[in-house]
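I have a structure I would like to understand better, so I am pasting it below and will then ask my questions one at a time.
Of the protein chains in this complex, one is absent; all others appear in place.
Moving on, here comes chain A:
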Amino acid sequence: MAESELTGLDKLLDLEEEFYNQGFEQGSAENVKHNYIEGKQYGLQVGFQRYLLLGQITGLLDVLEVLDGDKKVFAKKIESVRSLLSGVKMDNDVASVADYENRFTRIKNKFRTILLLLQKQLKTGPEDTLSLTEVERVSLSIADEIKGRVEEDNVGTAESLQDQVQNW
């Protein structure tokens, strides 16, 4: 093969590589951007779901504390839950998640005892009182509606995250 032909072949191969690299960079950049946004969707959703019940317990205690007033029947127990709530970190570090899990269980257990005490104070039966089950039912009804995405406005048939990934 003549030298000029070899040079032409080399340049052809260089050109193919250049196009390949351009495509690779674009594909990679688009996928990384897509992944980042998809990760944010999950992060928003999971963060919301994990902290909703804790916020709800905070709100319930806020009102209970006011209604308890000067009697302070619930004061110590409320303070105990509040101290646990105040230390909850809201990031996704491994240590923060482990601490969250630990506190979450303790907060729920302590809150349950507060509700039982409330039932005693009000002298009501289980059906007429505020139970942890009812509190959790409300929490679940609010938090358990979507799977991994920020919803489109006014879209009745929202596709799942998996669908989005497949369509992308």
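Going forward, a residue touches a chain if its C-beta (ideal position, glycine included) is under 8 Å from a C-beta of that chain, and two chains touch if they have at least 3 such contacts; residues count from 1.
Going forward, contacts and distances are computed from a predicted model.
**Q** According to UniProt, what is the chain that's been left out of this complex called? Choose from "Small ribosomal subunit protein mS29", "Protein YAE1", "Ras-related protein Rab-21" or "Rab5 GDP/GTP exchange factor isoform X1".
**A** The chain we cannot see is recorded in UniProt as "Protein YAE1".
**Q** Could you please point out the chain A residues that touch the chain left off the display?
**A** Contacting residues on chain A, toward the hidden partner: 4, 7-8, 11-12, 15-17, 19-33, 35-64, 66-67, 90-92, 130, 135, 138-139, 141-146, 149-153, 158.
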